[in-house]
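A single protein chain has been omitted; all remaining protein chains appear in their positions.
Residue numbering begins at 1 within each chain, and the chains themselves are lettered A, B and C in the order written.
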Amino acid sequence: MKVLYFAWLRERLNRASDEVTPPDSVRTLDDLVCWLRSNDEALDLAMANPRQFKLSKNARIVPWDTPIDGAETVAILPPMTGG
Amino acid sequence: MKVLYFAWLRERLNRASDEVTPPDSVRTLDDLVCWLRSNDEALDLAMANPRQFKLSKNARIVPWDTPIDGAETVAILPPMTGG
Amino acid sequence: MILVSASPFDPGALLAAFAADHPHAGAAVTFTGMVRSSPDRPINALILECYPELAENEIATLRGRAIERFGLIDAAILHRYGRLVPGEAIMQVMTLAAHRQAAFDGAQFLMDYLKTDAPFWKQEETASGTQWVEANTADDAARDRWAK
Partner (left out) sequence: MILVSASPFDPGALLAAFAADHPHAGAAVTFTGMVRSSPDRPINALILECYPELAENEIATLRGRAIERFGLIDAAILHRYGRLVPGEAIMQVMTLAAHRQAAFDGAQFLMDYLKTDAPFWKQEETASGTQWVEANTADDAARDRWAK
């Protein structure tokens, strides 16, 4: 599964994506974020205020409690500033 | 003094303007309209609901109680439907 | 810019020129009113009568009020009169501001007042004849929401 990072999150991590294989205990996107944070101090710090981020699964914004079944690409999206 | 009529008021009167010389007793635009109506049955009928009309003096919309002093052109304006 | 004219205008070209005049503004809102002909109410043309001198004066006053009230960088109003066929632009309002809400509010304010306070009168030319468009009381209500 590919995890994408954008904007200042990407800058802080110094990479735009990770290729990960989460354990079976990771069932939702929320679980995935917890697991990623527990394995990466920089990500854990950058996401200290987690609810400001939106998540996408296969290029669709979805709620945090969405199952990861079928997820090929998950993105962690800092607050958006387009328009 | 010139009095202009527009749109369906112009059509009903079958003319776009009148050249008039009101008596001294006519001091405001309201007085002018009363005097014009008293002299013209078609205008009187067309203006049976007078407050739907706006009035202009020298190409500025003004309140009905505006003095006619200095008025060169007065227009009687049916409800507007532009935009 | 204010233009009251019987000549056609090009909505896109006007927006381009207006935006080019102020390269450092953040937000532009453009309203374009066009002659509408619907299948259930087809019309051949819209004929607009106008009192041009009064229209120019009133529109200039409205433009100044909108600029001051909403802190606009600029505002432009164009309005045609004469005979227009379906699809032709009747009028266009453009506002420029630093931020989007002022630009939207300024454009809506101008439209609401133009509907009721600018001396234009529409006639619809249909297969069965020509009739004056009646004033819409909803337009008065739309204008009155700006009273303060």
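Basically, contacts are C-beta pairs under 8 Å (C-beta built on N, C-alpha and C of every residue); 3 or more make two chains touch, one makes a residue touch a chain.
Note that the structure is a prediction, hence the values are computed from the model and not measured.
Peer 1: Since one chain is left out of the picture, which of the remaining chains does it touch in the full complex?
Peer 2: By the stated touch criterion, the chain not on view contacts A, C.
Peer 1: Out of C:Met1, C:Ala60 or C:Ala98, which residue would touch the omitted chain in the full complex?
Peer 2: From the options C:Met1, C:Ala60 or C:Ala98, the contact with the absent chain belongs to C:Ala98.
Peer 1: Of the residues C:Ser7, C:Ser38 or C:Ser128, which one touches the chain left out of the display?
Peer 2: Of the listed residues, the one touching the omitted chain is C:Ser38.
Peer 1: Quick one: which of C:Ile2, C:Leu15, C:Ile47 or C:Ala135 touches the chain that's been left out?
Peer 2: Reading the full complex, the residue touching the unseen chain is C:Leu15.
Peer 1: From the list A:Pro23, A:Gly70 or A:Gly83, pick the residue that touches the absent chain.
Peer 2: A:Gly83
Peer 1: Footprint of the hidden chain on chain A, which residues?
Peer 2: 4, 6-8, 10, 52, 54, 56, 59-61, 75, 77-83
Peer 1: Please give every residue of chain C in contact with the chain that is not shown.
Peer 2: Interface residues of chain C facing the absent chain: 10-17, 19, 23-38, 86-87, 89, 98, 100-101, 103-104, 107-108, 111, 142.
Definition applied: only the chains that are shown with their structure count from here on.
Peer 1: Need the CA-centroid distance for the pair chain A / chain B, whole Å please.
Peer 2: Result: the chain centres lie 71 Å from each other.
Peer 1: Give, as an integer number of Å, the spacing between the C-alpha centres of chain C and chain B.
Peer 2: 26
Peer 1: How many angstrom between the C-alpha centroids of chain C and chain A?
Peer 2: About 48 Å, centre to centre.
Peer 1: For chain B, write out the residues touching at least two other chains, lowest number first.
Peer 2: Where chain B is concerned, no single residue meets two or more other chains.
Peer 1: Going by the contact rule already set, what residues in chain C reach two or more other chains?
Peer 2: Residues of chain C never touch two or more of the other chains.
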